[in-house]
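Sharing a structure with you now.
With one protein chain held back, the other chains of the complex are shown just where they sit.
By written order: A, B and C. Residues from 1 in each chain.
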Amino acid sequence: MKILYFSWVKQRIGHGVETVTLPPSVNRTGQLREWLLDRSPGHRAALADAEVLRVARNLTYCDWEEPIADGDEIAFFPPVTGG
Amino acid sequence: MKILYFSWVKQRIGHGVETVTLPPSVNRTGQLREWLLDRSPGHRAALADAEVLRVARNLTYCDWEEPIADGDEIAFFPPVTGG
Amino acid sequence: MVRIQQEDFDPGHELALLSQIGPNVGGIASFVGLVRDMAGGRPVTALTLDHYHEMSVKMLENIEAEARARWPLLGVTLIHRYGRLSPGERIVFVGTAAAHRQAALDSCSFLIDWLKTDAPFWKEETGPAGRQWVAPRKEDEERRKRWRQ
Partner (left out) sequence: MVRIQQEDFDPGHELALLSQIGPNVGGIASFVGLVRDMAGGRPVTALTLDHYHEMSVKMLENIEAEARARWPLLGVTLIHRYGRLSPGERIVFVGTAAAHRQAALDSCSFLIDWLKTDAPFWKEETGPAGRQWVAPRKEDEERRKRWRQ
């Protein structure tokens, strides 16, 4: 599964893209976020507080209950500030 | 006193500017409008219906009770349609 | 800044001037009105604008002052043409510059709404069936009222 990070999430993690192989127990975006925390201190610093994060599945905003499947592209980022 | 006409008011009257000398009984914009009606059939056609007219005294919209004085510039025209 | 003129104007140039007002300009809103080739289902081959020049200048200056009193604007440009125009030609430009977009956008709508009901211009349409003065639209009066004086 392809995971993308942006803005300060990317900075804290140290890179913007990674490919992960999920254990069978990780089936939703919220579970994925928790599972990613242990990959590095940067991941923990970036992803610990779900309140300040947004998540998108296959280019569409979703919530932390969204089911995920192999082949999905999941992105984690802060609230947007463009325009 | 200088009187200006615009749009179809000007067309019906046949000219856009005239200078008039008022009798002492004509002291308000409404009285001026009525007094102008007899100047020509065009004036009557243009000025008979106060409901479809606007009036301005010295470049400012006013109503038919506005006092007028020698030296004023009074304009009669339809509701505006610019922009 | 108010300009009432027969000649055309360049919207890109007007936007550039607004953006050059100062380094605090964060947003520029604009509206350009064009002559349409149809009006109320009738073809239009030309639009002729009559206007009361001195009063138009004064009313547009008043409208600009009112907008500046309501919003923190860094720049305002109002341009209105008069004379005979063809379909596709520009009639009016409203541009506003502000630090934040809300002031620029809201004041731009305000300015064109007020200009429509307050500035002494009159449109006459020419088409195959002849010439006809444009009737005021009730909708314009209502939009003007939304801004309660």
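The criterion applied here is as follows: contacts are C-beta pairs under 8 Å (C-beta built on N, C-alpha and C of every residue); 3 or more make two chains touch, one makes a residue touch a chain.
Because the structure is predicted, anything quoted here is derived from the model rather than measured.
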Chains on display which the left-out chain touches in the complete complex: A, C
Missing-chain contacts mapped onto chain A: 4, 6-8, 10, 56, 59-61, 75, 77-83
Contact footprint on chain C, counting only the chain that is left out: 10-13, 15-16, 19, 23-38, 87-88, 90, 99, 101-102, 104-106, 108-109, 112, 139, 143
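One rule holds for everything that comes next: only the chains that are shown with their structure count from here on.
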Centre distance in Å when chain B and chain C are each reduced to the mean of their C-alpha atoms: 26
Sequence positions of chain B contacting 2 or more other chains: none
Multi-chain contact residues (two or more partners), chain C: none
